[in-house]
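Below, a portion of the complex is reproduced, with chain positions unchanged.
By letter and in written order, the chains are A and B; residue numbering begins at 1 in each of them.
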Amino acid sequence: MPPLTQTTAIPAFRKTGETFTSGAKTLPQRYLVSPEIFAKEQAVIFSTQWVCVGHLSQIAKAGDYFTSEVAGESLIIVRDQKATIRGFYNVCRHRGTRLCEDKGGQFRAIQCPYHAWTYGLDGRLLGAPHMDKVQGFDKAEHSLHAIELALWEGFIFVNLANEPTPLEEVFAPLTGKFTHWNLPKLRSAKRIEYDVRANWKLIFENYSECYHCPGVHPALSKLTPYDSAENDLCEGPFLGGFMPITKGHSLTMTGNACALPVGDIKGEDHARVFYYSIFPNMLLSMHPDYVMVHQVWPKSPERTLILCDWLFHPEAFDRPDFHPNDAIEFWDMTNRQDWHVCELSQQGIASRAYRPGPYSPRESIPAAWDREYLRYVG
Amino acid sequence: MPPLTQTTAIPAFRKTGETFTSGAKTLPQRYLVSPEIFAKEQAVIFSTQWVCVGHLSQIAKAGDYFTSEVAGESLIIVRDQKATIRGFYNVCRHRGTRLCEDKGGQFRAIQCPYHAWTYGLDGRLLGAPHMDKVQGFDKAEHSLHAIELALWEGFIFVNLANEPTPLEEVFAPLTGKFTHWNLPKLRSAKRIEYDVRANWKLIFENYSECYHCPGVHPALSKLTPYDSAENDLCEGPFLGGFMPITKGHSLTMTGNACALPVGDIKGEDHARVFYYSIFPNMLLSMHPDYVMVHQVWPKSPERTLILCDWLFHPEAFDRPDFHPNDAIEFWDMTNRQDWHVCELSQQGIASRAYRPGPYSPRESIPAAWDREYLRYVG
């Protein structure tokens, strides 16, 4: 099979340790509205970098699968009989039919709904009626098109490039950093999908600062002071740090912890929430009692689909002190406040009057995120 | 009036008698998704070939009309006072106003709803208030723009080309072939419109094989074995043949005949259903007790409007053994099953992973249809 996409272009140079520079400005308009730049992003970022599509707990048993859309492509992610996680394009090798319409479920085999061609969970073509009469037809040449797949801390990443840089190499800066959060073992209690009328980059910029919190998030601002962020990753594809939570509280509607601690949380971390952005499509928000994960999927220059999961300790689910809605409602409210101002930004940025504006000292992480982004598209 | 479109380009060469060739593959992706190819199809096929727009029985009396949309153009098809069927662009010669909004009805004359210019059923401008004061204005130069129109077996065909190849010449291979089905006399009991999210060519490919029947059409497969097709037209613009129906049955929900025989059906034909595709927009399905006709109208590379009529013997309507819904429900169910898999094909074919796949020996007619199509657009 010929390459479906080019190999990963690895940016050659990476600045580190940089912090706030007076003079940093927001992105020029074209990056937020141009269909050409959107197409370039889909090609050089979303088709060649590792992107998060879900979590191991979604497909715990052999045959479990889910579908995901990456760079306009429907993919099937499945756990095969040997417990290997595999990824395939959702396209029959006969007449191109989409094999699977559902968001998830259980496969015994992957059978095309049109002419019943049947594939194993490893992608091999097992049955194709009448094709034995076609001279030279070889089942072995008609396996499903596979995609590169790798795991990090229990999260499933795919890469549409043919020979991508190994994920372990890209994620080396994060090795061991999050181990005590027990991420591979967690389970999602809820997923909410948000359809946001804003460019995906505005979502990242919004996530990366709390300068907006006093006006936009009154409830959040009571539990975590907006100007208290301490960032330990300040340049590059991984950005963020922690913010203190008022002692004895949790980021929930009631202000109380809503579940068992997710992992081996120690000392002051019991009163901290850690926020990290993982370029290009993941936001990882680790609280003492739960972990929130956003997948950010650009759909057009002015539209983004966001999948948000709330993950908890697997043993939390059966306990009487498990109140997941207390966290889910809190962040669903806070998410919607964020999406709304992102949508307003998108509208204003589309104006002929828009000019890049000055970032404040409280917006050094958005500025760093923009720099990382511009290494691909700039 | 200058030519509205170029004259018909008649393809010079036609292969005949060809059957299944190992190695035939489905169409490359661009034919199913490209707006440029869609525009070319509209220009070189739908604007220059004969296309079916309806049946005589729809406009039985003088003044009866219906409107039809061909290649983006609204057309008026009307029976004039001398019983001649005529076709006009639905455009007033004064300020361009669409003359008629309805799908059909009865005209005494064609009057523009804006400034009341009035045309005869033959298209001649009869009245235009105040225009007598315009120097040099001549009513005779302001007739409605007429379109070429011809009849075949009671079906009305139009051709937007200025000097098209005569219909009788194009349809010569079918002369006399369907006479005993009595097609000009039949009457429609029902029309259903389907809005299908798939390229129009997938509709033809789907119609042209029963390889998909076991999985997609369980009810149909019980009444007519999926691998029993005997095709007598295997190459060119007219393709198809018959499939046997289980003795004593009919293709209806109950399995019983639902009406008088449509024509002079003889011998084994009482247990046969004949399926023919008439390039580029007609599917003709002739059962002993009814005839189903699909008009296939491309609306965009991934959208097709399908008009489906169920025609019966005119004397069947008043008899106690007339159960048209028994046939209509059967094929409405079967149609929807087909459109669904066509939509799945469209989705998968749009993937970067799609490659033309191998046709099986049971897909020789789709392969022949593709060849015919490529003579225009390839």
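The rule we apply is simple: a contact is a pair of C-beta atoms (placed from the backbone, for glycine too) under 8 Å apart; a residue touches a chain by one contact, two chains touch by 3 or more.
Note that the coordinates shown come from a computational prediction; the quantities given were computed from them, not determined experimentally.
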| message | Out of the whole homomeric complex, 2 chains are present here; how many copies are there altogether? | response | 3
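Going forward, only the chains that are shown with their structure count from here on.
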| task | Could you put a whole-Å number on the gap between the CA centroids of chain A and chain B? | result | 47
| task | Report the residues of chain A in contact with chain B in the complex, numbered from low to high. | result | 4-5, 72-74, 89-99, 101, 113-116, 128-131, 133-137, 142, 145
| request: Mind listing the chain B positions that touch chain A in their complex? | output: 22-23, 26, 205, 211-212, 214-216, 341, 344-345, 347-355, 357-358, 360-362
